[in-house]
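The complex appears here minus one protein chain, its other protein chains still in place.
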Amino acid sequence: MTTAALPPLTKKDFQTDQEVRWCPGCGDYAILAAVQAVFPELGIKRENFVVVSGIGCSSRFPYYMNTYGFHTIHGRAPAVATGIKVNHPELEVWVATGDGDALAIGGNHTIHMLRRNVGIKVLLFNNKIYGLTKGQYSPTSEFQKVTKSTPFGSPDRPFNPVSLAIGAEATFVARSVDVFQGHLKETLKAAAAHKGSAFVEILQNCNIFNDGAWFNLTEKEARSEHVIQLEHGKPLIFGKNKDKGIRRKPDGDIEVVALGNGISESDLIVHDAHHPRPSYAFLLSHMEHRPGFPTPLGVFRAWDDLPRYEDVMHEQIQAVIAKKGPGDLSKLLRAGDTWEVK
Amino acid sequence: MTTAALPPLTKKDFQTDQEVRWCPGCGDYAILAAVQAVFPELGIKRENFVVVSGIGCSSRFPYYMNTYGFHTIHGRAPAVATGIKVNHPELEVWVATGDGDALAIGGNHTIHMLRRNVGIKVLLFNNKIYGLTKGQYSPTSEFQKVTKSTPFGSPDRPFNPVSLAIGAEATFVARSVDVFQGHLKETLKAAAAHKGSAFVEILQNCNIFNDGAWFNLTEKEARSEHVIQLEHGKPLIFGKNKDKGIRRKPDGDIEVVALGNGISESDLIVHDAHHPRPSYAFLLSHMEHRPGFPTPLGVFRAWDDLPRYEDVMHEQIQAVIAKKGPGDLSKLLRAGDTWEVK
Amino acid sequence: MSSVTEVPASKLRREVIEQAVIRFAGDSGDGMQITGSQFTNTVALYGNDIATFPDYPAEIRAPAGTEPGVSGYQLNFSSGEIHTPGDAVDVLIAMNPAALKVNMADLKANGILIVNSDSFKETDLRKARLTVNPLEDHSLDKFRVFPVELQRLTRSSLQHLGLDAKAMDRCKNFFALGMCYWLYNRSMDPTVRWIDSKFKSKPLLAEANKLALKAGYSYCEATEAFQVSYEIPPAQLSPGVYRNLSGNQALAMGLVVAAQKAGLKLFLGSYPITPASDILHELSQYKDFGVMTFQAEDEIAAITSAIGASYSGALAMTTTSGPGMALKTEAMGLAIMTELPLVIVDVQRGGPSTGLPTKTEQADLLQALFGRNSEAPIPVLAPATPGDCFWIAVEAARIALKYMVPVIVLSDGYLANGAEPWRIPTLDELPSIPVKYATDPEGFMPYKRDPETLARPWAIPGTPGLEHRIGGLEKQDVTGNINYEPLNHENMVRIRAAKVAAVAQDIPNVLPAGDADGDLLIVSWGSTFGAITQAVKSQREKGRKIGHLHLRHLNPLPNNVGDVLRRYKKVLVPELNMGQLSWILRAKFLVDAIGLNKIQGRPFKQNELELKIEEMLGL
Partner (left out) sequence: MSSVTEVPASKLRREVIEQAVIRFAGDSGDGMQITGSQFTNTVALYGNDIATFPDYPAEIRAPAGTEPGVSGYQLNFSSGEIHTPGDAVDVLIAMNPAALKVNMADLKANGILIVNSDSFKETDLRKARLTVNPLEDHSLDKFRVFPVELQRLTRSSLQHLGLDAKAMDRCKNFFALGMCYWLYNRSMDPTVRWIDSKFKSKPLLAEANKLALKAGYSYCEATEAFQVSYEIPPAQLSPGVYRNLSGNQALAMGLVVAAQKAGLKLFLGSYPITPASDILHELSQYKDFGVMTFQAEDEIAAITSAIGASYSGALAMTTTSGPGMALKTEAMGLAIMTELPLVIVDVQRGGPSTGLPTKTEQADLLQALFGRNSEAPIPVLAPATPGDCFWIAVEAARIALKYMVPVIVLSDGYLANGAEPWRIPTLDELPSIPVKYATDPEGFMPYKRDPETLARPWAIPGTPGLEHRIGGLEKQDVTGNINYEPLNHENMVRIRAAKVAAVAQDIPNVLPAGDADGDLLIVSWGSTFGAITQAVKSQREKGRKIGHLHLRHLNPLPNNVGDVLRRYKKVLVPELNMGQLSWILRAKFLVDAIGLNKIQGRPFKQNELELKIEEMLGL
């Protein structure tokens, strides 16, 4: 949909008259700001954007975007979006969803949309809680979490959204954070540039029901020790003084090493987001579960060589029309054996 | 449930009077035979087995097992089984399901059951087709597959059930084949020995609607070249003359090597099914998608250190009872502020 | 009434008769459905009126030779007008003992019974749980039995082709078909043509089947097995070009036509389920009409993807059967709230739950009307015959697009698989379906309504200046903004109801067939139309003063239904459920509608209906 001669759009063009109804301090505001900042830069006509959501605080998102918007029902946004995109491939379809909406009730639609590689961008607002229903644990809540519905701690271990998406054959998988505006915008642009399905987990703070869920990643002091930036072609380095890195072990596993005394950047893994196979991205996706390892942010995987579902479907249609010619009503009606009664 | 003094059960004990209604030649017969052979060897009382299924040819399975059985509705077997197992943890609960039942309509329940690590064994009969509804493509059908519902080829790429299960945090993941009776029985025993959720993909032939789907793995000639057996502690070797193997590359990826001239078994990856982290198993799960690589059979992952959902729940209950004593009805009724009207 | 004419060429009698019922029965593997539909096609082409009833076993394959494995195909063909496959059978072809056992009860006394005598060995009998051979125990004495060694005869006619035994045996149904063509003096050409195209790529098999067919025909010629053959003249159908059509084919075609007439692309979101899957299969063929078929991961994704397609401007539909219908109900509420056009097809089957997947039933009517949370009205239509599925599909699309509402079509397993001769409409008989998207930003409001239809504008993504948001929360009229105010909610609930009620303005008043007033009115809907029409005809010939009101629009009802009901002393509502339509008529019109309720997975028989009619008339 990129065309040269567009009147330049601005952030304002994407704001609605609707008063934004999130709790003061909610991380969703920052995500909204980032999206409203990025959309004008994509060179896409405003009328070609469609923002689709399910139900949840995060799913109120479309009301605040001055584009076409569909606030559907709980968990079904990926399926509704698929119908829109398949019917109308020129549209730029984005899904705004939550950890409950996309991974609890909507888990199946999410993984199937990724498997099919429908050209939809999914923003998963992960606050590790059900916000709208006032604080029950979610499929991303940590094991043993005490919530309204689990006063004695949750009995099950969470999904890792990035691992799940990769296991579901996603061709683009990334992670960013509500408060890292610059990083978030870059990540959104990368997602926009991807033709196939793009899955972006955005770590988001629910200051009412799960405040500080991502504290150790966002808080100034801790941050640089607990976060590692994934940049294609760059070595995996982290630490306040950029003094740590991720290195391959001979057995193919990875380890955290301190740079210096013999160990240099050249010993570290150089990030390859375009790797055709998902195993490398999967390995990264699980690292934060190990003691001493940082949480990766950025683009884990961006491999765009797979045809999109909607393209294959419309190519089939075109091929048949090219072969048989466009359908003819009277031929259709009279297909097969017919006879006449005088 | 293992107890010493059981009257030895036999295969016959697990056969029902119901006439088995699969098409002659269906791979399901072989799977039934294997399960009926393995159950008596588990040292579990017959009345403690529950076989749960959804809808599909494969889901007729419970009718042919002389245990407790529940033929539920399409896609919901993992959820029904979860209710059974959580309420009654002593029971030995197995799910029989198909690629449509477990991965299309039932995909969400399957991944959530695995995430929770409920102590259920899932047998996924993967014939890459919807058998019962007479031949539409399924989420495991290969890209471009021509079926009743896709006369011009399917427009989407399949799930890899093993990759999906690993991405969903499964603690036990294995693959076997209907016609490899010995291997299948061993795999089922391994699954039975696992405390947490066990996911077994069984490659099954639907000779009516998708005959020969697994031909290149089962057919005598091809077999040994296209299949690699995963055995814990053993090197990854395959080939008719055991002359090929899988080796780590320095970049952590894997490659197929020919043994001999300098390359020996000791250079190959030694399979570690008990690896605490899933990335190694995930790497294996995707190998067959690469040219020249074999399809792994056997146990990809068997890591049993994670508590089961049902155990955590019942420990919580016991802990509270130990602390507060068992619930008292009159206390319950009179909880909070009360007042008396004379 | 049959007139006898001597045929000099042979000493065989040829009787001219008006009508005959024939049933092909055999193992699932014996190809009875093909045999039956070939015979059907041939007699239809010849000009007979027909009604068929394919009855195959539940989805799962049963072991060969057993009763559950029996597959049947019944055809009623006639030189007069007919509406049902017939209660009893004149000619039964039984390919094995199980087929005989299951079907002989329906064969008329003195009826013709053709059995494959090669399949009555010890083992065959055991599979059918028979201890004695019915061919020997006189249990068939009241029939005209023709044992034929179908297997041996077929093989001998094919041995020179060098096929293996299995392949030769697979042709024996064509041998039997050939015999039936001789029996009814029918040309083999249409079937020969069909074999040629069907086996284009396998010329040897084509040859074999054609040989078997002809061998069966000449076998009768030569052996004079039957002392008599029959002639059924063409029926006096209204003039036009005809084809033979099943309900699922008709429904699929109807929606393609509707999309073309509306100038829209057709989008189907569906998840396979018996007996609806064939609509998906049919539509997936129509790529040349740009039809998009999306096989979803489940029924919820099927309908919600269709809602997305509708939102973005397609004529969107979803197809399913009972259990899948139940899964779609939450999403229907969304379509109602967002006021988007959508056609929802429920091909009803036996229930509840998984129930009887291959059997027919009419028990989803109340679910269609009320099976959603809160006040969520939807127009509901039901086709009367296989061919009517075409017209109902077009009507459903018309209503959905004109009023911007989801519309439910209730077909059933009997219509879906049954076939009838269908007069092909000329292009100008097809209704025009005008549709316009909103395009003008000037004064655009997403819920500003057309005063006549109460439809909101259809503003599709991609249209400059019409950017807007919709969703499932209650909203203010006109602006579409979220709104929870008490009076607004009541207003919106009443508007959504009024919109569905407004559909009635397009529905012509219904005229009862038969007497315009009298002792008894029979009210029906859906696939019972044929049997009831037949029963009413026969009862009126006996002089009863009765009328028949058949409803194709179930919500809203035609405006004059109340008046019609009051013109008769009594009201009878025969349904293949426990009384769902009668419940509605009672609640709406406070008439004491009596139900005749059959819930056996099978259609009504004419005489079940006639008995009830006579009972109600106190005869």
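What to note about this one:
For reference, chains read A, B and C in written order, and residue numbers begin at 1 within each chain.
Rule of thumb we're sticking to: contacts are C-beta pairs under 8 Å (C-beta built on N, C-alpha and C of every residue); 3 or more make two chains touch, one makes a residue touch a chain.
Please read these numbers as outputs of a predicted model, since none were measured by experiment.
Every shown chain that the unseen chain touches in the whole complex is listed here: A, B, C. Residue A:G75 is the one among A:P62, A:G75 or A:G119 that touches the chain not shown.
Looking at A:Y137, A:F172, A:F199 or A:F238, the residue that reaches the missing chain in the full complex is A:Y137.
In the complete complex, the hidden chain is touched by one of A:M65, A:I105 or A:L217, namely A:I105. Residue B:G336 is the one among B:P8, B:G182, B:G233 or B:G336 that touches the chain missing from this view. In the complete complex, the hidden chain is touched by one of B:C57, B:I73, B:I254 or B:I269, namely B:I73.
Counting the whole complex, the residues of chain A in touch with the unshown chain are 19-24, 26, 55, 57, 60, 73-75, 104-105, 107, 130, 132-134, 136-137, 139, 148-152, 208.
Interface residues of chain C facing the missing partner chain: 58, 68, 321-323, 325-327, 329-330, 333-334, 336-337, 348, 350-356, 358-359, 361, 363-364, 366-367, 369-376, 471-474, 484, 486-487, 489-490, 493, 496-497, 577-578, 583-584, 586-588, 590-592, 598-602. For chain B, the residues touching the absent chain in the complete assembly are 16, 18, 45-50, 52, 55, 62-63, 65-73, 76, 79-88, 90-91, 108-109, 112, 313, 316-317, 319-321, 324-327, 329-330, 332-342.
Keep this in mind: only the chains that are shown with their structure count from here on.
Between the CA-based centres of chain B and chain C the separation comes to 40 Å, rounded to the whole angstrom.
Once the centre of each chain is set as its mean CA position, chain A and chain C turn out to be 45 Å apart. Among the residues of chain A, those in touch with two or more other chains are 108, 112, 313, 316, 319-320. Shown for chain C are the residues in touch with two or more other chains, namely 287, 297-298.
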